[in-house]
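For reference, the structure I am asking about is given below.
What you see is the complex with one protein chain gone and the rest in place.
Residue numbering begins at 1 within each chain, and the chains themselves are lettered A and B in the order written.
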Amino acid sequence: MNAEKPSYMREVLETREMELNMGPQHPATHGVYRAILTLDGERIMKLNSVVGYLHRGIEKWAEYRTYQQGVPIYDRLDYLGAVLNNHGIVGAVEKLLQLEVPRKAEYQRVICDELQRLASHLMWFATHALDIGAMSVLFYGVREREPIMDLFEAHFGQRLLPNAYPIGGCRLDFPKGWTEACRKFLKALKPRIDDYETLLTGNRMWRQRTIGVGVISKEDAIAYGLSGPTLRGSGVCFDVRRSIPYSAYPEFDFEIPLGTNGDVFDRYLCRMKEMRQSIRIIEQALDGMPEGDLKGKAPKIMRAPMGEVYFTVEAAKGQLGYYIVSDGTDKPYRLHIKSPSFINLQGLNRMSEGALIADMVAIIGSIDIVLGEVDR
Amino acid sequence: MADEKETTAAPAAPAPPKKGWEPTGEIAESDASKALLEKFAGFAAPVKNLAKEPTVMVKKEKLVEALEYLKSDPQHLFDYLSDMTAVHYPDNDKKIMTVYHLYSTSRKDSIRVKCELDEGEACPTCVGVWPAANWMEREAFDLMGVAFEGHPDLRRILMPDEWEGHPLRKEYPLGGPQEEEIRSNKYGKPQLLPDDLEEARKIIEEGRNER
Partner (left out) sequence: MEAISKFIRMITFPELFKGMAVTAKYFFQRKVTEQYPDQKTILPYRTKGKLHVDIDKCISLCRFCEKVCPEGCIKVFPPPKELAKTDKRPVEFYINQEHCLHCGMCVDSCSTGAIHHSDEYELVVIDFKELLGDKETLPYDMIKKHYRWNYLENVPVKIKDSPLKEEEKSQ
(Lines give C-alpha, C1' and ligand atoms only; values in the text may rest on other atoms or scores of the structure.)
Protein backbone atom coordinates (compact mmCIF):
# COMPACT_ATOMS: atom_id res chain seq x y z
CA MET A 1 0.00 0.00 0.00
CA ASN A 2 2.83 2.34 0.88
CA ALA A 3 4.24 2.37 -2.59
CA GLU A 4 1.04 3.71 -4.12
CA LYS A 5 1.12 6.90 -2.11
CA PRO A 6 2.69 10.05 -3.46
CA SER A 7 6.24 10.51 -2.29
CA TYR A 8 5.60 13.66 -0.30
CA MET A 9 3.05 11.83 1.81
CA ARG A 10 5.42 9.07 2.53
CA GLU A 11 7.98 11.49 3.82
CA VAL A 12 5.81 13.91 5.74
CA LEU A 13 2.84 12.02 7.06
CA GLU A 14 3.17 8.90 9.05
CA THR A 15 0.24 6.57 8.36
CA ARG A 16 -0.80 3.55 10.26
CA GLU A 17 -3.49 0.96 10.13
CA MET A 18 -6.64 1.46 12.06
CA GLU A 19 -8.95 -1.11 13.56
CA LEU A 20 -12.63 -0.42 13.27
CA ASN A 21 -15.31 -2.38 14.99
CA MET A 22 -18.54 -2.85 13.10
CA GLY A 23 -21.41 -4.47 14.93
CA PRO A 24 -22.67 -6.58 16.67
CA GLN A 25 -25.61 -4.20 16.76
CA HIS A 26 -25.33 -2.64 13.36
CA PRO A 27 -28.39 -2.24 11.17
CA ALA A 28 -26.58 -3.26 8.01
CA THR A 29 -25.35 -6.58 9.32
CA HIS A 30 -28.85 -8.09 9.27
CA GLY A 31 -28.59 -9.37 12.79
CA VAL A 32 -25.93 -9.74 15.41
CA TYR A 33 -22.77 -10.05 13.39
CA ARG A 34 -19.56 -8.31 14.25
CA ALA A 35 -16.77 -7.45 11.85
CA ILE A 36 -13.41 -6.18 13.00
CA LEU A 37 -11.95 -4.28 10.09
CA THR A 38 -8.32 -3.43 9.67
CA LEU A 39 -8.28 -0.26 7.63
CA ASP A 40 -5.79 1.63 5.61
CA GLY A 41 -7.55 4.91 5.17
CA GLU A 42 -10.89 3.97 3.67
CA ARG A 43 -9.77 0.63 2.34
CA ILE A 44 -10.26 -2.64 4.11
CA MET A 45 -7.04 -4.59 4.49
CA LYS A 46 -8.33 -7.44 6.55
CA LEU A 47 -11.64 -8.51 7.90
CA ASN A 48 -12.10 -10.55 11.01
CA SER A 49 -15.59 -11.93 11.45
CA VAL A 50 -17.00 -12.64 14.87
CA VAL A 51 -20.13 -14.76 14.83
CA GLY A 52 -21.95 -16.86 17.38
CA TYR A 53 -24.09 -14.28 19.14
CA LEU A 54 -27.20 -16.18 18.16
CA HIS A 55 -25.89 -19.67 18.84
CA ARG A 56 -28.73 -21.73 20.27
CA GLY A 57 -27.23 -25.16 20.14
CA ILE A 58 -29.80 -26.56 17.74
CA GLU A 59 -27.50 -29.45 16.78
CA LYS A 60 -27.17 -30.48 20.43
CA TRP A 61 -30.86 -29.98 21.03
CA ALA A 62 -31.70 -32.24 18.09
CA GLU A 63 -29.90 -35.17 19.71
CA TYR A 64 -32.44 -35.16 22.53
CA ARG A 65 -35.58 -35.04 20.39
CA THR A 66 -37.13 -37.65 18.15
CA TYR A 67 -37.04 -37.17 14.41
CA GLN A 68 -40.60 -35.84 14.33
CA GLN A 69 -40.16 -33.55 17.30
CA GLY A 70 -37.14 -31.91 15.76
CA VAL A 71 -38.89 -30.69 12.63
CA PRO A 72 -40.41 -27.42 13.92
CA ILE A 73 -37.10 -26.28 15.39
CA TYR A 74 -35.22 -26.17 12.12
CA ASP A 75 -37.67 -23.50 10.99
CA ARG A 76 -35.75 -21.26 13.29
CA LEU A 77 -32.48 -21.60 11.44
CA ASP A 78 -33.20 -19.39 8.51
CA TYR A 79 -36.33 -17.74 9.73
CA LEU A 80 -36.95 -16.05 6.39
CA GLY A 81 -36.95 -19.37 4.57
CA ALA A 82 -38.55 -21.65 7.12
CA VAL A 83 -40.34 -23.92 4.69
CA LEU A 84 -37.10 -24.69 2.87
CA ASN A 85 -35.42 -25.67 6.13
CA ASN A 86 -38.35 -27.96 6.77
CA HIS A 87 -37.96 -29.58 3.41
CA GLY A 88 -34.31 -30.25 4.16
CA ILE A 89 -34.79 -32.09 7.41
CA VAL A 90 -37.89 -33.92 6.25
CA GLY A 91 -36.10 -35.04 3.12
CA ALA A 92 -33.09 -36.17 5.11
CA VAL A 93 -35.18 -38.31 7.44
CA GLU A 94 -37.07 -39.73 4.49
CA LYS A 95 -33.79 -40.65 2.87
CA LEU A 96 -32.61 -42.22 6.11
CA LEU A 97 -35.76 -44.28 6.56
CA GLN A 98 -36.18 -44.85 2.83
CA LEU A 99 -39.72 -43.57 2.85
CA GLU A 100 -41.66 -43.07 -0.32
CA VAL A 101 -43.27 -39.66 -0.65
CA PRO A 102 -46.50 -39.42 -2.68
CA ARG A 103 -46.15 -37.49 -5.89
CA LYS A 104 -48.87 -35.04 -4.97
CA ALA A 105 -47.06 -34.21 -1.76
CA GLU A 106 -43.88 -33.56 -3.72
CA TYR A 107 -45.74 -31.14 -5.94
CA GLN A 108 -47.21 -29.38 -2.96
CA ARG A 109 -43.75 -29.13 -1.46
CA VAL A 110 -42.35 -27.64 -4.62
CA ILE A 111 -45.07 -25.01 -4.69
CA CYS A 112 -44.56 -24.02 -1.07
CA ASP A 113 -40.77 -24.11 -1.39
CA GLU A 114 -40.80 -21.79 -4.34
CA LEU A 115 -43.24 -19.43 -2.64
CA GLN A 116 -40.87 -19.34 0.30
CA ARG A 117 -37.93 -18.68 -1.96
CA LEU A 118 -39.86 -15.78 -3.44
CA ALA A 119 -40.60 -14.46 0.02
CA SER A 120 -37.01 -14.77 1.09
CA HIS A 121 -35.69 -13.08 -2.04
CA LEU A 122 -38.24 -10.30 -1.69
CA MET A 123 -37.12 -9.69 1.86
CA TRP A 124 -33.50 -9.74 0.73
CA PHE A 125 -34.33 -7.35 -2.08
CA ALA A 126 -36.03 -4.98 0.34
CA THR A 127 -33.28 -4.93 2.95
CA HIS A 128 -30.39 -4.98 0.52
CA ALA A 129 -31.75 -1.95 -1.29
CA LEU A 130 -32.31 -0.22 2.01
CA ASP A 131 -28.71 -0.88 3.01
CA ILE A 132 -27.48 0.82 -0.12
CA GLY A 133 -29.90 3.67 0.30
CA ALA A 134 -32.96 2.95 -1.82
CA MET A 135 -35.58 3.47 0.82
CA SER A 136 -38.81 3.04 -1.11
CA VAL A 137 -37.83 -0.43 -2.30
CA LEU A 138 -38.11 -1.66 1.27
CA PHE A 139 -41.81 -0.97 1.35
CA TYR A 140 -42.42 -2.63 -1.99
CA GLY A 141 -40.50 -5.74 -1.06
CA VAL A 142 -42.23 -6.17 2.26
CA ARG A 143 -45.60 -5.47 0.70
CA GLU A 144 -45.06 -8.16 -1.93
CA ARG A 145 -44.02 -10.63 0.71
CA GLU A 146 -47.22 -10.09 2.62
CA PRO A 147 -49.56 -12.04 0.26
CA ILE A 148 -47.14 -14.98 0.43
CA MET A 149 -47.34 -14.92 4.19
CA ASP A 150 -51.11 -14.78 3.89
CA LEU A 151 -51.08 -17.80 1.60
CA PHE A 152 -48.95 -19.65 4.13
CA GLU A 153 -51.27 -18.67 6.91
CA ALA A 154 -54.25 -19.97 5.01
CA HIS A 155 -52.53 -23.25 4.21
CA PHE A 156 -50.19 -24.02 7.13
CA GLY A 157 -51.80 -21.87 9.79
CA GLN A 158 -48.66 -19.91 10.55
CA ARG A 159 -47.06 -17.05 8.76
CA LEU A 160 -43.37 -17.17 9.46
CA LEU A 161 -42.48 -20.50 11.06
CA PRO A 162 -45.16 -22.82 9.79
CA ASN A 163 -43.79 -26.32 10.59
CA ALA A 164 -44.71 -27.01 7.03
CA TYR A 165 -44.25 -30.69 6.31
CA PRO A 166 -44.49 -33.80 8.42
CA ILE A 167 -42.11 -36.64 7.65
CA GLY A 168 -43.45 -38.75 4.81
CA GLY A 169 -45.67 -36.32 2.99
CA CYS A 170 -47.81 -33.27 3.59
CA ARG A 171 -50.53 -32.64 6.13
CA LEU A 172 -53.49 -31.20 4.30
CA ASP A 173 -54.54 -30.30 0.83
CA PHE A 174 -54.64 -26.65 -0.13
CA PRO A 175 -57.75 -25.01 1.29
CA LYS A 176 -60.61 -23.83 -0.84
CA GLY A 177 -59.68 -20.99 -3.14
CA TRP A 178 -55.97 -21.21 -2.36
CA THR A 179 -54.86 -22.18 -5.82
CA GLU A 180 -56.78 -19.34 -7.41
CA ALA A 181 -55.43 -16.84 -4.90
CA CYS A 182 -51.93 -18.11 -5.56
CA ARG A 183 -52.31 -17.80 -9.32
CA LYS A 184 -53.70 -14.32 -8.96
CA PHE A 185 -50.79 -13.29 -6.79
CA LEU A 186 -48.25 -14.66 -9.25
CA LYS A 187 -49.98 -12.89 -12.10
CA ALA A 188 -49.78 -9.62 -10.24
CA LEU A 189 -46.21 -10.17 -9.11
CA LYS A 190 -44.70 -10.60 -12.56
CA PRO A 191 -45.18 -7.02 -13.81
CA ARG A 192 -44.20 -5.72 -10.43
CA ILE A 193 -40.80 -7.35 -10.53
CA ASP A 194 -40.29 -5.43 -13.76
CA ASP A 195 -41.29 -2.30 -11.90
CA TYR A 196 -38.69 -2.88 -9.26
CA GLU A 197 -36.07 -3.55 -11.80
CA THR A 198 -36.75 -0.15 -13.32
CA LEU A 199 -36.20 1.26 -9.86
CA LEU A 200 -32.80 -0.35 -9.47
CA THR A 201 -31.29 -2.17 -12.43
CA GLY A 202 -31.05 0.82 -14.72
CA ASN A 203 -30.45 3.29 -11.95
CA ARG A 204 -27.09 4.99 -12.31
CA MET A 205 -26.52 5.34 -8.59
CA TRP A 206 -27.36 1.72 -7.97
CA ARG A 207 -25.00 0.61 -10.69
CA GLN A 208 -22.19 2.74 -9.36
CA ARG A 209 -22.63 1.34 -5.91
CA THR A 210 -22.72 -2.28 -7.03
CA ILE A 211 -20.82 -2.91 -10.26
CA GLY A 212 -17.29 -4.03 -9.63
CA VAL A 213 -17.80 -4.16 -5.88
CA GLY A 214 -17.12 -7.28 -3.87
CA VAL A 215 -15.80 -9.26 -6.78
CA ILE A 216 -15.06 -12.93 -6.28
CA SER A 217 -13.77 -15.02 -9.12
CA LYS A 218 -15.20 -18.32 -10.26
CA GLU A 219 -12.31 -20.35 -8.85
CA ASP A 220 -12.34 -18.54 -5.53
CA ALA A 221 -16.08 -18.88 -5.19
CA ILE A 222 -15.83 -22.65 -5.58
CA ALA A 223 -12.83 -22.93 -3.31
CA TYR A 224 -14.55 -20.92 -0.61
CA GLY A 225 -17.52 -23.26 -0.81
CA LEU A 226 -20.05 -20.55 -1.59
CA SER A 227 -23.44 -21.68 -2.75
CA GLY A 228 -26.74 -20.36 -3.95
CA PRO A 229 -27.01 -17.09 -5.86
CA THR A 230 -23.76 -15.96 -4.27
CA LEU A 231 -21.95 -18.70 -6.17
CA ARG A 232 -24.03 -18.42 -9.32
CA GLY A 233 -23.30 -14.72 -9.49
CA SER A 234 -19.73 -15.74 -10.26
CA GLY A 235 -20.86 -17.87 -13.15
CA VAL A 236 -20.69 -21.32 -11.61
CA CYS A 237 -23.67 -23.42 -12.54
CA PHE A 238 -24.41 -25.23 -9.31
CA ASP A 239 -28.01 -25.39 -8.25
CA VAL A 240 -29.00 -28.34 -6.09
CA ARG A 241 -32.40 -28.45 -7.76
CA ARG A 242 -30.66 -29.33 -11.01
CA SER A 243 -27.32 -30.83 -9.99
CA ILE A 244 -28.43 -33.19 -7.22
CA PRO A 245 -32.13 -33.43 -8.06
CA TYR A 246 -34.56 -34.01 -5.24
CA SER A 247 -38.33 -33.91 -4.79
CA ALA A 248 -40.22 -33.26 -8.03
CA TYR A 249 -37.79 -30.72 -9.47
CA PRO A 250 -36.61 -32.82 -12.42
CA GLU A 251 -40.14 -32.61 -13.81
CA PHE A 252 -40.11 -28.86 -14.18
CA ASP A 253 -38.67 -26.66 -16.81
CA PHE A 254 -36.68 -23.75 -15.43
CA GLU A 255 -33.47 -21.93 -16.04
CA ILE A 256 -30.60 -21.27 -13.70
CA PRO A 257 -29.59 -17.65 -14.03
CA LEU A 258 -25.84 -17.08 -13.96
CA GLY A 259 -23.75 -13.99 -13.51
CA THR A 260 -20.44 -13.25 -15.15
CA ASN A 261 -18.33 -10.96 -13.00
CA GLY A 262 -19.21 -12.16 -9.53
CA ASP A 263 -19.82 -8.69 -8.14
CA VAL A 264 -22.69 -7.35 -6.07
CA PHE A 265 -24.63 -6.35 -9.17
CA ASP A 266 -24.43 -9.84 -10.66
CA ARG A 267 -25.64 -11.43 -7.49
CA TYR A 268 -28.49 -8.95 -7.46
CA LEU A 269 -29.42 -9.80 -11.04
CA CYS A 270 -29.22 -13.51 -10.32
CA ARG A 271 -31.70 -13.26 -7.52
CA MET A 272 -34.07 -11.09 -9.50
CA LYS A 273 -34.01 -13.58 -12.36
CA GLU A 274 -34.40 -16.43 -9.94
CA MET A 275 -37.63 -14.91 -8.70
CA ARG A 276 -39.02 -15.08 -12.22
CA GLN A 277 -37.95 -18.70 -12.50
CA SER A 278 -39.65 -19.47 -9.20
CA ILE A 279 -42.87 -18.05 -10.55
CA ARG A 280 -42.48 -20.26 -13.59
CA ILE A 281 -41.99 -23.36 -11.47
CA ILE A 282 -45.02 -22.60 -9.29
CA GLU A 283 -47.21 -22.09 -12.31
CA GLN A 284 -46.09 -25.36 -13.83
CA ALA A 285 -46.67 -27.18 -10.55
CA LEU A 286 -50.11 -25.69 -10.10
CA ASP A 287 -51.02 -26.74 -13.63
CA GLY A 288 -49.69 -30.23 -13.32
CA MET A 289 -50.86 -30.98 -9.80
CA PRO A 290 -51.44 -34.74 -9.73
CA GLU A 291 -54.25 -36.48 -7.93
CA GLY A 292 -53.74 -38.90 -5.14
CA ASP A 293 -52.61 -39.43 -1.62
CA LEU A 294 -50.92 -36.71 0.39
CA LYS A 295 -49.87 -38.23 3.65
CA GLY A 296 -47.74 -41.17 2.67
CA LYS A 297 -46.88 -44.08 4.89
CA ALA A 298 -44.74 -42.86 7.74
CA PRO A 299 -44.33 -45.02 10.83
CA LYS A 300 -45.41 -43.51 14.13
CA ILE A 301 -42.19 -44.45 15.86
CA MET A 302 -39.28 -43.86 13.56
CA ARG A 303 -36.32 -46.06 14.25
CA ALA A 304 -33.63 -45.75 11.67
CA PRO A 305 -30.97 -48.42 11.25
CA MET A 306 -27.43 -47.45 12.15
CA GLY A 307 -25.95 -45.36 9.44
CA GLU A 308 -25.59 -41.94 8.01
CA VAL A 309 -27.12 -39.84 5.29
CA TYR A 310 -26.44 -36.44 3.83
CA PHE A 311 -29.29 -34.67 2.14
CA THR A 312 -29.16 -31.24 0.61
CA VAL A 313 -31.76 -28.87 -0.71
CA GLU A 314 -31.43 -25.57 -2.48
CA ALA A 315 -32.53 -23.12 0.18
CA ALA A 316 -32.96 -19.45 -0.54
CA LYS A 317 -29.44 -18.74 0.64
CA GLY A 318 -27.72 -21.69 -0.96
CA GLN A 319 -27.10 -25.35 -0.44
CA LEU A 320 -28.63 -26.40 2.86
CA GLY A 321 -27.49 -29.81 3.99
CA TYR A 322 -28.47 -32.10 6.81
CA TYR A 323 -26.04 -34.81 7.84
CA ILE A 324 -27.76 -37.31 10.10
CA VAL A 325 -25.97 -40.08 11.95
CA SER A 326 -28.39 -42.58 13.36
CA ASP A 327 -27.67 -45.18 16.03
CA GLY A 328 -30.78 -47.29 15.79
CA THR A 329 -32.91 -45.29 18.21
CA ASP A 330 -35.66 -42.87 17.35
CA LYS A 331 -33.40 -39.90 17.95
CA PRO A 332 -30.57 -38.74 15.74
CA TYR A 333 -27.18 -39.64 17.19
CA ARG A 334 -25.65 -36.61 15.58
CA LEU A 335 -27.21 -34.05 13.33
CA HIS A 336 -25.06 -31.58 11.51
CA ILE A 337 -26.46 -28.70 9.55
CA LYS A 338 -24.53 -27.34 6.63
CA SER A 339 -25.88 -23.85 6.65
CA PRO A 340 -25.30 -21.84 3.50
CA SER A 341 -25.12 -18.51 5.29
CA PHE A 342 -22.28 -19.70 7.51
CA ILE A 343 -20.14 -20.75 4.59
CA ASN A 344 -21.10 -17.79 2.44
CA LEU A 345 -20.17 -15.41 5.22
CA GLN A 346 -16.72 -16.91 5.20
CA GLY A 347 -16.32 -15.73 1.63
CA LEU A 348 -16.83 -12.18 2.85
CA ASN A 349 -13.16 -12.07 3.83
CA ARG A 350 -12.19 -12.63 0.23
CA MET A 351 -14.81 -10.32 -1.25
CA SER A 352 -14.08 -7.36 0.96
CA GLU A 353 -10.32 -7.30 0.47
CA GLY A 354 -9.47 -3.85 -0.77
CA ALA A 355 -13.05 -2.63 -0.70
CA LEU A 356 -14.18 0.65 0.80
CA ILE A 357 -15.93 0.63 4.15
CA ALA A 358 -19.11 1.94 2.59
CA ASP A 359 -19.06 -0.98 0.17
CA MET A 360 -18.85 -3.47 3.02
CA VAL A 361 -22.53 -2.85 3.66
CA ALA A 362 -23.39 -3.59 0.05
CA ILE A 363 -21.31 -6.76 0.09
CA ILE A 364 -22.85 -8.08 3.30
CA GLY A 365 -26.26 -7.38 1.81
CA SER A 366 -25.42 -9.15 -1.41
CA ILE A 367 -24.49 -12.46 0.19
CA ASP A 368 -27.85 -12.51 1.97
CA ILE A 369 -27.00 -13.88 5.37
CA VAL A 370 -29.44 -14.71 8.10
CA LEU A 371 -27.68 -14.82 11.41
CA GLY A 372 -30.03 -17.41 12.80
CA GLU A 373 -28.60 -19.78 10.25
CA VAL A 374 -25.01 -18.69 10.64
CA ASP A 375 -24.95 -19.37 14.35
CA ARG A 376 -27.50 -22.17 14.51
CA MET B 1 -10.52 -48.81 9.32
CA ALA B 2 -14.07 -49.99 8.98
CA ASP B 3 -13.63 -53.47 10.44
CA GLU B 4 -11.52 -52.34 13.34
CA LYS B 5 -14.31 -50.54 15.09
CA GLU B 6 -16.71 -53.45 14.94
CA THR B 7 -15.11 -54.85 18.06
CA THR B 8 -16.19 -51.95 20.27
CA ALA B 9 -19.29 -51.45 22.34
CA ALA B 10 -21.85 -48.86 23.48
CA PRO B 11 -22.10 -45.24 22.39
CA ALA B 12 -23.34 -42.79 25.00
CA ALA B 13 -26.26 -40.54 25.87
CA PRO B 14 -28.97 -39.89 24.85
CA ALA B 15 -30.54 -43.34 25.28
CA PRO B 16 -27.58 -45.53 24.40
CA PRO B 17 -28.24 -48.89 22.81
CA LYS B 18 -25.71 -51.42 24.02
CA LYS B 19 -23.63 -51.82 20.89
CA GLY B 20 -20.91 -49.94 19.12
CA TRP B 21 -21.66 -47.59 16.29
CA GLU B 22 -21.08 -49.14 12.93
CA PRO B 23 -22.75 -48.18 9.72
CA THR B 24 -25.16 -50.65 8.17
CA GLY B 25 -26.41 -50.99 4.64
CA GLU B 26 -24.34 -51.87 1.65
CA ILE B 27 -21.09 -50.68 0.22
CA ALA B 28 -21.75 -48.22 -2.55
CA GLU B 29 -19.12 -47.70 -5.16
CA SER B 30 -18.43 -45.08 -7.71
CA ASP B 31 -15.54 -44.58 -10.09
CA ALA B 32 -13.99 -42.09 -7.73
CA SER B 33 -14.21 -44.31 -4.66
CA LYS B 34 -12.77 -47.25 -6.60
CA ALA B 35 -9.88 -45.15 -7.83
CA LEU B 36 -9.27 -43.79 -4.37
CA LEU B 37 -9.25 -47.27 -2.84
CA GLU B 38 -6.82 -48.42 -5.49
CA LYS B 39 -4.46 -45.49 -5.18
CA PHE B 40 -4.34 -45.53 -1.41
CA ALA B 41 -4.51 -49.28 -0.89
CA GLY B 42 -3.78 -50.06 2.73
CA PHE B 43 -4.77 -46.59 3.81
CA ALA B 44 -8.33 -46.51 2.58
CA ALA B 45 -11.30 -48.78 3.15
CA PRO B 46 -14.87 -48.69 1.88
CA VAL B 47 -17.65 -47.98 4.37
CA LYS B 48 -21.20 -49.28 4.28
CA ASN B 49 -23.94 -46.76 3.70
CA LEU B 50 -27.70 -46.76 3.99
CA ALA B 51 -28.52 -44.55 1.07
CA LYS B 52 -25.92 -45.84 -1.39
CA GLU B 53 -23.67 -42.83 -1.04
CA PRO B 54 -20.10 -43.82 -1.87
CA THR B 55 -18.09 -43.52 1.33
CA VAL B 56 -14.40 -44.12 1.96
CA MET B 57 -12.53 -44.23 5.23
CA VAL B 58 -9.03 -42.83 4.86
CA LYS B 59 -6.28 -43.07 7.44
CA LYS B 60 -5.11 -39.89 9.04
CA GLU B 61 -1.61 -40.03 7.53
CA LYS B 62 -2.89 -39.97 3.98
CA LEU B 63 -5.98 -37.83 4.48
CA VAL B 64 -4.76 -34.57 3.02
CA GLU B 65 -3.01 -36.39 0.20
CA ALA B 66 -6.22 -38.23 -0.64
CA LEU B 67 -8.32 -35.08 -0.56
CA GLU B 68 -5.79 -33.29 -2.71
CA TYR B 69 -5.88 -36.20 -5.14
CA LEU B 70 -9.68 -36.13 -5.30
CA LYS B 71 -9.66 -32.41 -5.87
CA SER B 72 -7.01 -32.10 -8.52
CA ASP B 73 -7.08 -35.37 -10.43
CA PRO B 74 -8.66 -34.60 -13.81
CA GLN B 75 -10.77 -37.75 -13.55
CA HIS B 76 -12.43 -36.70 -10.31
CA LEU B 77 -12.28 -32.92 -9.89
CA PHE B 78 -14.07 -32.82 -6.55
CA ASP B 79 -13.51 -29.10 -6.36
CA TYR B 80 -16.33 -28.22 -3.97
CA LEU B 81 -16.20 -28.98 -0.26
CA SER B 82 -19.87 -29.23 0.52
CA ASP B 83 -19.57 -29.93 4.21
CA MET B 84 -17.05 -30.92 6.82
CA THR B 85 -17.87 -31.96 10.33
CA ALA B 86 -16.88 -34.24 13.18
CA VAL B 87 -18.76 -36.86 15.15
CA HIS B 88 -18.00 -38.11 18.64
CA TYR B 89 -18.27 -41.86 19.38
CA PRO B 90 -17.19 -42.07 23.01
CA ASP B 91 -17.34 -45.86 23.19
CA ASN B 92 -15.77 -46.76 19.91
CA ASP B 93 -12.06 -47.53 19.72
CA LYS B 94 -11.40 -44.41 17.74
CA LYS B 95 -13.49 -41.78 19.36
CA ILE B 96 -13.61 -38.96 16.86
CA MET B 97 -14.52 -39.17 13.23
CA THR B 98 -14.19 -36.31 10.80
CA VAL B 99 -16.43 -36.38 7.77
CA TYR B 100 -15.93 -34.61 4.45
CA HIS B 101 -18.63 -34.30 1.84
CA LEU B 102 -17.15 -33.49 -1.51
CA TYR B 103 -18.90 -32.52 -4.68
CA SER B 104 -17.71 -32.01 -8.20
CA THR B 105 -19.30 -29.03 -9.89
CA SER B 106 -18.17 -30.15 -13.31
CA ARG B 107 -18.94 -33.86 -13.05
CA LYS B 108 -21.96 -33.56 -10.73
CA ASP B 109 -20.82 -36.37 -8.52
CA SER B 110 -20.34 -36.59 -4.80
CA ILE B 111 -18.32 -38.68 -2.38
CA ARG B 112 -17.91 -38.85 1.36
CA VAL B 113 -14.50 -39.22 2.96
CA LYS B 114 -14.12 -40.09 6.61
CA CYS B 115 -11.19 -40.18 8.93
CA GLU B 116 -10.96 -41.77 12.36
CA LEU B 117 -9.00 -40.22 15.17
CA ASP B 118 -8.09 -41.11 18.70
CA GLU B 119 -9.16 -38.94 21.58
CA GLY B 120 -6.96 -35.87 21.69
CA GLU B 121 -5.30 -36.64 18.40
CA ALA B 122 -5.00 -33.80 15.96
CA CYS B 123 -6.50 -34.07 12.50
CA PRO B 124 -4.46 -32.75 9.58
CA THR B 125 -6.05 -29.63 8.25
CA CYS B 126 -7.37 -29.32 4.73
CA VAL B 127 -7.44 -25.52 4.64
CA GLY B 128 -4.63 -25.76 2.13
CA VAL B 129 -6.87 -27.74 -0.18
CA TRP B 130 -10.07 -25.73 0.25
CA PRO B 131 -10.12 -22.36 2.02
CA ALA B 132 -13.76 -23.19 2.80
CA ALA B 133 -12.54 -25.64 5.41
CA ASN B 134 -11.31 -22.82 7.59
CA TRP B 135 -14.53 -22.06 9.41
CA MET B 136 -15.80 -25.61 9.20
CA GLU B 137 -12.71 -26.83 11.03
CA ARG B 138 -12.97 -24.04 13.53
CA GLU B 139 -16.54 -25.11 14.17
CA ALA B 140 -15.52 -28.72 14.61
CA PHE B 141 -12.82 -27.62 17.03
CA ASP B 142 -15.20 -25.41 18.93
CA LEU B 143 -18.10 -27.79 19.30
CA MET B 144 -16.32 -31.14 19.23
CA GLY B 145 -12.83 -30.43 20.54
CA VAL B 146 -10.94 -31.77 17.55
CA ALA B 147 -7.63 -30.04 17.06
CA PHE B 148 -6.48 -29.41 13.52
CA GLU B 149 -2.81 -29.57 12.82
CA GLY B 150 -1.55 -26.68 10.75
CA HIS B 151 -4.76 -24.69 10.84
CA PRO B 152 -3.90 -20.99 10.44
CA ASP B 153 -6.40 -19.61 12.92
CA LEU B 154 -7.75 -22.24 15.29
CA ARG B 155 -10.06 -20.37 17.65
CA ARG B 156 -13.54 -20.88 18.92
CA ILE B 157 -16.14 -19.61 16.52
CA LEU B 158 -19.68 -20.15 17.78
CA MET B 159 -19.12 -20.30 21.53
CA PRO B 160 -17.58 -17.43 23.48
CA ASP B 161 -13.78 -17.48 23.63
CA GLU B 162 -13.64 -18.23 27.34
CA TRP B 163 -16.10 -21.12 27.19
CA GLU B 164 -15.11 -24.35 28.87
CA GLY B 165 -15.86 -27.69 27.30
CA HIS B 166 -17.03 -28.67 23.87
CA PRO B 167 -20.83 -28.74 23.67
CA LEU B 168 -21.39 -31.38 21.03
CA ARG B 169 -19.39 -34.06 22.83
CA LYS B 170 -21.57 -36.78 24.22
CA GLU B 171 -20.54 -36.30 27.85
CA TYR B 172 -21.57 -32.65 27.78
CA PRO B 173 -25.05 -32.20 29.27
CA LEU B 174 -27.80 -30.61 27.21
CA GLY B 175 -28.33 -27.80 29.66
CA GLY B 176 -24.64 -26.98 29.82
CA PRO B 177 -22.81 -26.39 33.09
CA GLN B 178 -25.97 -25.05 34.70
CA GLU B 179 -27.96 -28.13 33.77
CA GLU B 180 -29.23 -28.71 37.32
CA GLU B 181 -30.56 -25.20 37.66
CA ILE B 182 -32.49 -25.45 34.44
CA ARG B 183 -33.97 -28.82 35.29
CA SER B 184 -35.15 -27.64 38.68
CA ASN B 185 -37.23 -24.90 37.12
CA LYS B 186 -40.06 -27.32 36.59
CA TYR B 187 -42.75 -24.80 36.04
CA GLY B 188 -41.26 -23.89 32.68
CA LYS B 189 -41.67 -27.36 31.23
CA PRO B 190 -44.77 -29.14 32.47
CA GLN B 191 -43.50 -32.41 31.02
CA LEU B 192 -40.86 -32.46 33.73
CA LEU B 193 -43.52 -32.35 36.43
CA PRO B 194 -43.85 -35.47 38.61
CA ASP B 195 -46.67 -37.88 37.82
CA ASP B 196 -48.18 -37.28 41.22
CA LEU B 197 -50.79 -34.57 40.91
CA GLU B 198 -50.52 -33.09 44.39
CA GLU B 199 -46.77 -32.70 44.06
CA ALA B 200 -47.15 -31.16 40.64
CA ARG B 201 -49.67 -28.66 41.91
CA LYS B 202 -47.31 -27.67 44.69
CA ILE B 203 -44.43 -27.11 42.27
CA ILE B 204 -46.60 -25.02 40.02
CA GLU B 205 -47.77 -22.90 42.92
CA GLU B 206 -44.16 -22.35 43.94
CA GLY B 207 -43.18 -21.62 40.38
CA ARG B 208 -45.94 -19.10 40.07
CA ASN B 209 -44.87 -17.38 43.22
CA GLU B 210 -41.28 -17.21 42.07
CA ARG B 211 -42.25 -15.42 38.95
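Please note the rule applied: contacts are C-beta pairs under 8 Å (C-beta built on N, C-alpha and C of every residue); 3 or more make two chains touch, one makes a residue touch a chain.
A quick note: this is a predicted structure, and the numbers were derived from the prediction, not measured.
Summary of contacts with the chain left out: across B:A35, B:L77, B:L174 or B:L192, the touching residue is B:L192.
Across A:M22, A:I73 or A:L138, the single residue that touches the chain missing here is A:I73. By the touch definition given at the top, chain B reaches the unshown chain through residues 187-193, 195, 197, 200-201, 204, 208, 211.
Residues 65, 68-73, 136, 140, 143, 146-147, 150-151, 153-158, 161, 163, 166, 171-172, 175-178, 180-181, 184-185, 187-188, 195-196, 198-199, 202-204 of chain A touch the missing chain (whole complex, contact as defined above).
Basically, only the chains that are shown with their structure count from here on.
For chain A in complex with chain B, the touching residues are 51-52, 55, 57, 59-61, 63-64, 95-96, 98, 222-225, 236-238, 243-244, 304-310, 312, 319, 321, 323, 325, 327-329, 331, 333-334, 336, 338, 342-343, 346, 350, 375-376.
Per the touch definition, chain B reaches chain A in the complex via residues 11, 14-17, 19, 21-25, 48-51, 53, 55, 79-83, 85, 87-88, 99, 101, 103, 105, 108, 110, 112, 130-132, 134-136, 139, 143, 156-160, 167-168, 172, 174.
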